[in-house]
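Removed: one protein chain of the complex. Kept in place: all other protein chains.
Order of writing sets the labels: A and B. Residues in every chain begin at 1.
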Amino acid sequence: MSLAVGCRARPGKSRDNKTGSWRVFRPLFDHEKCSKCGTCQVICPEGCVTEDKDGFFDPDYAYCKGCGLCAEECPKEAIAMKQEEK
Amino acid sequence: MLEITEGSMAVAEAVRLCRPQVVSAYPITPQTHIVEALAEIVANGKLDAEYITVESEFSALSACIGASAAGSRTYSATTSQGLALMFEVCFNAAGMRLPIVMTIANRALGAPLSIWNDQQDSISLRDAGWLQFYAEDNQEATDLHYIAYRVAEHPAVQLPAMVCFDGFILSHTYEPVDMLSQADADKYLPKFAPKDRLDAADPMSFGMYATPDYYLEFRYESDKALKDAKSVIQTAGKEFAKMFGRDYSAMVEGYKLEDAETVIVAMGSICGTVKDTIDDLRSEGAKVGLLKIRVFRPFPSEEIAKALKGAKRIAVLDKNISLGAKGAVALEVKDALYGSGIPVYDYIIGLGGRDVQKKDIREVVTLAGKGKGDQFVGLRREVL
Partner (left out) sequence: MADKTCELFDCGHRACGGCGAALAARLMLKATGPNTIVVNSTGCMEVFSTPYPETSWKVPWIHSLFENSSAVASGIEASLKKQGRSEKVVVIGGDGATLDIGMLCISGAFERGHDITMICYDNEAYMNTGIQRSGATPYDASTTTSPAGSQSFGNKRPKKDLPQILVAHGSPYVATASIAYPNDLIQKVEKAVNTKGPTYVQIHAPCCTGWGFEADQTMNIAKLAIDTGLWVNYEMVDGTVTKVKKVVRKPVEDYLKTQKRFRHLFKPKRQDAEIAAIQAIADKNAAKYGIDIKLKKE
């Protein structure tokens, strides 16, 4: 891959960096309890929480760092943090 | 069209003809007349540009970086303290490969404070990755701006360029200068059309950071681009000669060099005084010549070695000094002549606006003839 003049790049390659590998705890999203408020999607610093066709939310585990903000902020306590299996 | 004009005015007019879209300006003696002239030009609708009166030279070049990255041809001018303040930004602009053109009205660096001419300022930034042109007279100073934009913006180069001309000696002196017409300038210098720019239609990140895995290669590429500029300068110069009759294709220019035994090497307005002295010396039978360096970066090593092949001794005039060592031009000329066996003598001269007269050049030639060099010329021993 040849160098871009002036150290420049188009977007896209940051996705090569799978930050999910950083995780110690993973968030588990319980759709039964979810009220579809969307808070988790708004406040995720990675922007990796997406809405499915039914209006429920899930994180992208390839990028989720397991920071736990979604679990902490969910008004319905629908997200629980579980230690990753080694 | 030939006009008698002040150097600064001629430069301002040349810049006008190059149609920059953004001009950023901060005043500093002796460049001030240039930015004042450009302000008037813009205020009277003679140039369709945004004129930003920045709050420091640091911001002047930073604004140019933004404007250039966004796709505008851009311009600024500075000297001495202002250029020193821009130190960090100069490296940044070159590393980001932005073809900004900046006039340097060469002036000594403080301390002690001096507003008068020498070349310490631009020479101290020779590492930054900018093209560096040095003008002998106001005609060259004017023409080199068209050349600078043309070369800087070339896809094989994409580097910023400094056009240096001696402060006061050239900037504030009236000389006859042939100015191009706008139609001619437009023919020589097409519209700025960079391949990449900041554009929401095609988002790119400029100025990312490079880990040790990449930095070395980026520096290699920049060095290569600056060296590749040699052939671009040649082509651009030949084209200018074809269109306007003045040839800037060579990076160095000889004067009465052919059978010269002592060759003086110099940059800038001092060359005029040297030529006059050579004429006198020649009429007395001395075999003296001049090699003028017009492009200092990229450094014309091979061209210098070729031109000086037959000389017996070289006297380099340095209007700068790397304190604790020698003048920059001498050191690089010496490197170019390494292995030739030709002695190279360094003469530190004209610092801080000290007037250089024919008698001083004669003294240099005499000293070189005696094998004495690597010294200051013209010291007032009575105050030491």
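Methods note: a residue touches a chain if its C-beta (ideal position, glycine included) is under 8 Å from a C-beta of that chain, and two chains touch if they have at least 3 such contacts.
Only a predicted model underlies this, so the values are computations on that prediction, with no experimental measurement involved.
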Out of B:A39, B:L198 or B:A305, only one touches the absent chain, namely B:L198
Which one, B:Q21, B:Q119 or B:Q158, makes contact with the chain that was left out?
B:Q21
Could you list which residues of subunit A touch the chain missing from the display?
1, 4, 7, 9-19, 22, 42-48, 60, 62-63, 65-69, 71-73, 81
Mind pulling the subunit B residues that touch the left-out chain?
21-22, 24, 48-50, 52-56, 58-59, 62-72, 74, 88-89, 92, 96, 198-200, 202-211, 214
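Following the convention adopted for this analysis, only the chains that are shown with their structure count from here on.
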Residue ranges of subunit A in contact with subunit B within the complex
3, 5-11
Subunit A touches which residues of subunit B in the complex?
95-98, 158, 196, 202-210, 214, 217-218, 221
